[in-house]
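Missing here is one protein chain; the remaining ones are kept as they sit in the complex.
Letters A and B mark the chains in the order given here, with residues in each chain numbered from 1 onward.
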Amino acid sequence: MSAELLLELEDITAGYGKMMILHGLSMRCRRGEIVTLLGANGVGKTTTLRTILGQAHLRSGGVKFNGADISRLPPHKTAELGISHSPEGRSIFGNLTVLENLRAGGHLLKTRVELKDHLGRVYSLFPRLKERRGQIAGSLSGGEQQMLAMGRALMSNPTLMLLDEPSLGLAPQLVKLVADTLTEVNRTGTSVLLVEQNARLALEIAKYGYVMEKGTIALEGDSQQLSANEGIKRIYLGLVDRVDGKSTSRGGCSG
Amino acid sequence: MTYFLQQMLNGISWGSILAMLGAGYTMTFGIIGLVNFAHGEVFMAGAFAAYFALYAAGLPFGVAVVIGILGAVVVGLFVERIAFKPVRGSGMITLFITSFAASIGLRTLFVMLFTDKAKPFVLPDFLDGAYILGDLWVFKRTIAIVVVLVVVGGLLMYLVKKTKTGIAMRAMSYDMQTAQSMGMNTEKIIILTFMIASALAGVAAIMWGVSYGRIRSSMGMMPVVDAFIASVIGGVGNVFGAIVGGLILGIGETLFVAYLPPELIGLRTLFVWIVLFIILIIKPSGLFRANIK
Partner (left out) sequence: MRLKEGLTPVTRYVIGIGLLVLLLFALDRFLPGFWLTLFLLFGINTILAVSLNITNGWANLFSIGHGGIMLAGGYAAALFTLPVFFKADIVGLHLPGWILNVQIPFLPALIIGGVIGSVVGIVLALPALRLRGLYFILVTLGFNLIMVTIAENLRNYTNGAMGLRQFPLYTNVWWVWGIAFLLIYIAWMLKKSFIGRAMIALGRDQELAEHMGINLMRYKIYAFGLSTFFTAIGGILWVHLILNLFPNAFGLTLVFHVVVMIVIGGMGSISGAVIGSAIVTSFTLVLAPVEEGFRLFGLQVPRMMGLTTLLFAAMLIVILILKPQGLMGEGEFSLQGLRRKLSRSKPAS
């Protein structure tokens, strides 16, 4: 039996207000792994992360972390358990400096020593952030903001890090930096759940992957398996209704 | 020249009151988007609490100050629980309407119970008197007010800029949801913000009582507007900006009135509106950086 289960989502129906976005979604993350959640725009990847964090309306189903049910926990309690978040679109605090953003990420740390320690680690991963630590975050470039978002998520030394499309809008060398950082972070013990549109990048660094469609998991498997899977391409291009080994293609495209 | 300096001192005194009111006002606006009309009544309640401590109970001035601040905090929290918490997330307009209702309700209640007649707020002995430099009268109470402004303002700035709580407050003002995912207990911090804002209003109330020697049920009606304008001048959610904004308004208004020809004296209330219109036309986001998205 491989590593223990860290995160379990069981038959989730969730959304916002009265509108449900996820239907019967189930997935698992094992400790120490990088797991990726893929899918086209609007299928519910962000909603899945928000459900884990307690920021969406969970109508039915359960979320378990380390075996304990966290479905009804408010967001700040979820963070206390060791789950951190690098949100979609960076969502850094534009009115605070780089350093203040990082300190915000370290809100739950108890001692100044810990804070200094973790800060040091983030600075060594992202030297650019140290250079710009007094700068107002709103004035950083897109790539720097992404580094900040990731650095901020690392400040709490999380058990599980949730990232929402970190590569979006980044130049190739920055995308590589993101990938390398995630691999490094994972090596030192942090588990990662990576939501991505860039399937190729994600499957390169992840061990296991899930592909979403219309609010539920359509496909899952080891990253090597998924990389080779024709079905993924079709789901992304929207040429099929479902993939369950059989494909029913519509439209004029051949194979 | 002496006249100018004398009026400057008056202006700094009035400006300090507005600075304290504006700072509290901008804090609650920044953090939950609340245009808090009832802040004027929290201010008034603090003044009344101190007044009762001084006259009904004959307590020493220091104790009355503490009771005044506590009174403001209690009323501020009461209004938060009843009129703001239940509608949080319903949008700025709804929050404003409930604050409008709370403001009118509280004011009407106080007028019903205590009438709108002025009540005396006699200066304690150690604040009575002035230092006379040539023709200039530097009142002891003015010095006290400035000292309080500097001390309280300094503490407030330290809280907001350097402490973990202050960073959390500012982060929450910008993006509440992301702040929550960092583990910030937003409910607790919101309550703390209201307590601090109300305490600042309490401090402003004491300053007012000491400056003008009288309080009344409707005393909150005009200052709350000045506090609102001070926050706009300073940049929404920016505490330092509101303090500066309050001082600008206070000093400006006092000098405006001081140099206004006597026939036009009734136009004094227009000053703050002229400043507001200027700011809205030139730089609506305020002089300093706002703390909201």
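We take it that a residue touches a chain if its C-beta (ideal position, glycine included) is under 8 Å from a C-beta of that chain, and two chains touch if they have at least 3 such contacts.
Just so we're clear, the structure is a prediction, and the values are computed from it rather than from any experiment.
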Which displayed chains the hidden chain touches across the whole complex: B
Contact residue for the chain not shown (choose from B:43, B:121, B:228 or B:256): B:228
Contacting the left-out chain in the complete assembly, out of B:102, B:152 or B:184: B:102
Among B:32, B:47, B:83 or B:171, residue touching the chain not depicted: B:83
Positions on chain B contacted by the hidden chain, ascending: 29, 35, 82-83, 86-87, 90, 92-94, 96-98, 100-102, 104-105, 108-109, 111-112, 221, 225, 228-229, 232, 236, 264, 266-267, 269-270, 273, 276-277, 280-281, 284
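Here is the rule we use: only the chains that are shown with their structure count from here on.
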Whole-Å gap separating chain A and chain B, where each centre is the average of the chain's CA atoms: 44
In the complex, chain B residues that touch chain A: 164, 167-168, 170-171, 173-175, 177-186, 237, 289-293
Residue ranges of chain A in contact with chain B within the complex: 53, 55, 74-76, 78-80, 84-85, 87, 91, 93-96, 100-101, 103-105, 107-108, 136, 152, 156
